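Shown here: the complex without one of its protein chains, the others still in place.
Up next, chain A:
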Amino acid sequence: MARITASVYTSHVPAIGAALDLGKAQEPYWQPVFAGYDYGKEWIKEQKPDVIFLVYNDHATAFSLDFIPTFAIGTGAEYQPADEGWGPRPVPKVIGHPQLAAHIAQSVIQDDFDLTIVNKMDVDHGLTVPLSLMFGQQDPQHGAWPCAVIPFAVNVVQYPVPSGRRCFQLGQAIRRAVESFDGDLNVQIWGTGGMSHQLQGPRAGLINKEWDNAFLDRLIADPAGLAQLPHIDYVREAGSEGIELVMWLIARGAMSDVAGGPAPEVKQRFYHVPASNTAVGHLILENKQ
């Protein structure tokens, strides 16, 4: 059977992608950011996931105001890196896993989560920056991401976004769906976005280290309690774009301990300010076998 072996959490700041793509990773400004992912890059080489279920948000790229799906699962065979106005990132195309994605869609919808199914879309920095952080740079033509990716886009752009509680429950439904798939697959689930940041208005630049670190503490030890936090707390404490952190609760909800298993092992915890306008957070949680 397929199983979720680990969850990875990371910010997906576009400037991180630009720094990598423009060869600035060793500059003093960026070096401490990338150093936080050195462990994860080695760890994932040993883990060798077959599929990553990657929870992210589209930033007015594939979804304009024409369509605003709350939860959208990519069931396509492949996805191109999007031109977000600066030209597409020079990274390989993303290969999907249509069989597992379709299975999860059917299972999760039957479990009362009304997903939007997407077979064709481009993927923006929200999805490709986490891949670059964990797998390093890949040649756009001759290279390839080392595993399949199921994109799972969450609306965190137009309020109201889904609640933390709903995201946490959805993660649990995704775990049940993965475990009912007849195929021996090592699946990881990633939650991306955040941490504290605000990109608009006179309050732009807000960062809240204490709140972010308390969020990481609770995500590890008390995710069910954390999932009860209302939207307004994210916005007030972590900035208007800090609301992206609800996506981390989808990944956390898919871990075994939420279904009565042992607590996950914390393999990596990292926090750094700033990357452009944003606080960078990163966690790796591994299910005990």
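We adopt the following convention: contacts are C-beta pairs under 8 Å (C-beta built on N, C-alpha and C of every residue); 3 or more make two chains touch, one makes a residue touch a chain; residues count from 1.
The rule we apply is simple: contacts and distances are computed from a predicted model.
Asks: Which one, "3-oxoadipate CoA-transferase", "ABC transporter ATP-binding protein", "Protocatechuate 4,5-dioxygenase subunit alpha" or "sn-glycerol-3-phosphate transport system permease protein UgpE", is the UniProt name for the chain you do not see?
Replies: Answer from the record: the omitted chain is "Protocatechuate 4,5-dioxygenase subunit alpha".
Asks: Check the options A:26, A:141 or A:200 and report the residue that touches the missing chain.
Replies: Of these options, the touching residue for the absent chain is A:200.
Asks: Over the whole complex, note the residues of chain A touching the chain we left out.
Replies: Missing-chain contacts on chain A: residues 14-15, 18, 59-61, 64-66, 83-86, 157-160, 196, 198-209, 211, 230-232, 235-237, 240-241, 273-274, 276-277, 279.
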